[in-house]
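For reference, the structure I am asking about is given below.
Omission of a single protein chain aside, the complex is shown with its protein chains in their original locations.
Let's turn to chain A:
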Amino acid sequence: METLGFLMDGFAVAFTPYNLMFALFGAFVGTLIGCLPGLGPANGVAILIPLAFTLGLPPETAMILLTAVYAGAMYGGRISSILLNIPGDEPAMMTCLDGYPMARNGRAADALAASAIASFTGSLIGTIGLIMLAPILARFALTFGPAEYFALFLLAFATLGGITGKNPMKTVIAATLGIMISTVGIDISTGTQRYTFNVLELYEGIDFILAIVGLFAISELLFFVEHRMGGGRDKVSVGKLSLTFKEIVSTLPSQFRGGVLGFIAGVLPGAGASLGSFISYTLEKQVLGKKGKFGEGDIRGVVAPEAGNNGASSGALVPMLTLGVPGSGTTAVLLAMLISLNITPGPLMFTQNADIVWGVIAALLIGNVLLLVLNIPMVGFFVKLLSVPPMYLLPIVTMVAFVGIYSISHSTFDLYFMVVFGVAGFFLRKLEIPLVPIILGLLLGPEMEKNLGHALVLSDGDWSILWQSGLAKGLWLVAGLGLILPYLVGPILRRRMRNAIKESPVSD
């Protein structure tokens, strides 16, 4: 019961008024970000990173703020799926299937409330899973040597695109580009200047925070400009809440199944939240079969994917916290925050920075309670925000990103760099090169090189050390599968997901 003691310590950290205030602020802003059109969770967390820096927050508070934003954004994402049939991000897609029909049947308020409760259950299950699994995995990870770490990083890149990913080769290219950017600057071990072109600002390397903000926030602005989506959408009304207690209780099994499946999908490399919500939804359809009216506004069709999606988002924190290898875009951004706080993520974090890890986990639990309390009464307010046209909103968000970056270094050089990254991000997204592997490459590149170096020093320059141990062999195998499976299984899975969406009669 050592874990329980740590968790209590974590609560002691998270329950200080100062941290609690930031958790509440984060949960609120996160929901805001999640339900605003065009701002996914990764974007939201990315924009808030410079802010957390400039405020000079202590590490645990900064992490608590960002985790709360992360949880909040997952909550907020469902609002636009249900009311407008527009998923905020990919995992929210499955919520549209029954959520939107429910809203059309005049039960929008019920769908929102039920999904809020399901999000809570899913997150709770996910967080409990995280508490149980993370310490075990961290202890196991202590046996990893540099060769195993090198293989693990490869695995992370190979599976990042996910089984449903389109073109694994593009993931590889993106990751390589990211790692290449990370090699700019003075080499740590030898002091050689690499790719600095004698520009003073490049000696310390390229700050990944400005790369992240540029790639995400600025390219998003450019996408909006291109598609002229500035006009905003019609006002939507929510209606009265008619959800009964009995109805909620009757969906509990669905919530539970969804949460567990989602958590598992979140932990596994390459599965991710979209697969989590998809599996949860299909399982629910299979289990209940003809008893349900799936696709026509069945409440369980809202509850299951929403629990799955939130379970997965907690599950995705497991590899990030224990191995330092994030499984999704948003957790990659969280990792960026950790690294810039000078905390080395990985198994040692559980012993060296126990207060931060457990503080974050406790904050996740508290954040979920806050979110549930916040979401049910305030849903009307968030819905109003949906009708704020992006033409006012996005320029302001971009400006906040500029201010955040500027206030870190007070150098306009960084701002130009950020714009360059934004333009590059726009072109890469157009060419369907995913951005998340670039970020991950930037973050993990130096670690990868360090581990490669250590491994080769240990083996006296013998490269075969990289695949000598059984564990390393296993990691290489999974990494290989991660690249090959999308070619074999990906098309089938993608077709099924599309069919599931087509089947649901969203008739007008």
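Here is the rule we go by: a contact is a pair of C-beta atoms (placed from the backbone, for glycine too) under 8 Å apart; a residue touches a chain by one contact, two chains touch by 3 or more; residues count from 1.
As a working rule, contacts and distances are computed from a predicted model.
Peer 1: Suppose you had to identify the omitted chain by its UniProt name; would it be "sn-glycerol-3-phosphate transport system permease protein UgpA", "Na+/H+ antiporter subunit D", "Tripartite tricarboxylate transporter TctB family protein" or "NADH-quinone oxidoreductase subunit K"?
Peer 2: "Tripartite tricarboxylate transporter TctB family protein"
Peer 1: Considering the complete complex, identify which of A:72, A:91, A:326 or A:390 is in touch with the unshown chain.
Peer 2: In the full complex, the listed residue that touches the missing chain is A:390.
Peer 1: Just one of A:192, A:286, A:342 or A:464 touches the chain that is missing; which is it?
Peer 2: If we include the chain that is not displayed, A:192 is the one touching it.
Peer 1: Just one of A:11, A:406 or A:467 touches the chain that is missing; which is it?
Peer 2: Only one of A:11, A:406 or A:467 touches the chain omitted from view, namely A:406.
Peer 1: Check the options A:177, A:354 or A:373 and report the residue that touches the missing chain.
Peer 2: A:177
Peer 1: With the missing chain put back, which residues of chain A would touch it? List them for me.
Peer 2: 54-55, 166-167, 169-170, 172-173, 176-177, 179-180, 183, 187, 189-195, 218, 221-222, 224-226, 228, 230-231, 389-392, 394-396, 398-400, 402-403, 406-407, 412, 415-416, 419, 422-423, 426, 430-433, 448-449, 452-453, 456-457, 459-461
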